[in-house]
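The complex appears here minus one protein chain, its other protein chains still in place.
Coming up: subunit A.
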Amino acid sequence: MTTESDARDELIDLAADFYDQFAAGKIPEMTLPTRTKSNIEYDEASGVWTYGDRTSTRSANSVRGARKLLKAAYTIEFLANQLDDDRSSTLRELYYLSESWDNDEAQFKSQDESNDLVEDLEIVTGVTREDFHMRPEESGAKVMGPLEIREQTNRGDREIHCQLDVGQGGYQIPNNPDTIEFLDNDAEFVLCVETGGMRDRLVENGFDEAHDALVVHLGGQPARATRRLTKRFRDELDLPVVVFTDGDPWSYRIYGSVAYGSIKSAHLSKYLATPEARFIGIQPEDIVEYDLPSDPLSDSDINALESELEDPRFQTDYWEEQIELQLDIGKKSEQQSLASRGLDFVTDTYLPERLGEMGVL
């Protein structure tokens, strides 16, 4: 990974590129991979999804392009100063902070605009935003399980055991999980859980203790930090990773982004995605087998399932079978529908059975 001074140099280099283009009588521009679904390619070697060869150019040739580059120049200055001062800020703070810039044209019109620009800068400089000291508003994700870590905070290093030193809520994952050092662990596997309700159920039932599981809360589409930490569990601790979500097409995509990467952060897939992660459920098969309470599939669910059938990420025998089954039964079920068989069913029966089938337990 880059160091902070590297990050700063990369930013200044980009500004210098603009400078040189001006000096040569050329129109300043920067070239990025095209960030659309059609330019996402499967990288055989790493098993994740990354940007393809198509590029787009942000050029000052148009009013829009010129405004973007002006904002980029201002943002570069801001980030460089932030790194110099060893401060950090949130994406939202950047958006508000632009209001203080002396140039109206350089101010951001919306937070999407500043978020996109930071991503552009990540891609062009090859530096992650964490190294720019930019963090998202909230991570929300937590870990609970038999793991001891050391986190570098700006108030000094803290050693924390993620089961013994934390409350019911678990250990809060920091924005830059690369500040964490793994000290010791008794974990057997990592269980990523989509909903907060299910995470709380597992913790209350003591599932992490009973099975030496690292329970990671995803909270919908997982934040980068959550995905990065999950990948480090896999790569550095050599733990198997399983993903536990609702049984509907949108949740399968959550699994997809953990395992293969997402379109917006495809430039970081090699750094964030865990191709070894496996899906535990709720499987369409489970809806039938456990006779779970269910809702009928809506039209958009059906479309989503059909487009997943076309999606190369899901073109395995396993997924084709499950998706076709789901289209066939026309039903979807939530994780918490398992409660229909009792509050302990998920921890005593469902997960042990599934983990056994998958050879994790």
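One rule holds for everything that comes next: contacts are C-beta pairs under 8 Å (C-beta built on N, C-alpha and C of every residue); 3 or more make two chains touch, one makes a residue touch a chain; residues count from 1.
In this section, contacts and distances are computed from a predicted model.
*Asks:* The complex has one chain missing from view, so what does its UniProt entry call it, picking from "Type 2 DNA topoisomerase 6 subunit B", "Metal-sulfur cluster assembly factor", "A-type ATP synthase subunit B" or "Probable branched-chain amino acid transport ATP-binding protein LivG"?
*Replies:* "Type 2 DNA topoisomerase 6 subunit B"
*Asks:* Considering the complete complex, identify which of A:N103, A:Q315 or A:S340 is in touch with the unshown chain.
*Replies:* Within the whole complex, the residue contacting the unshown chain is A:N103.
*Asks:* From the list A:A60, A:I149 or A:L214, pick the residue that touches the absent chain.
*Replies:* The single option touching the absent chain is A:A60.
*Asks:* Residues of subunit A in contact with the chain that isn't shown?
*Replies:* Given the touch definition above, subunit A has residues 12, 15-16, 18-19, 21-28, 60-63, 66-67, 69-70, 73-74, 76-77, 80, 103, 105-106 touching the missing chain.
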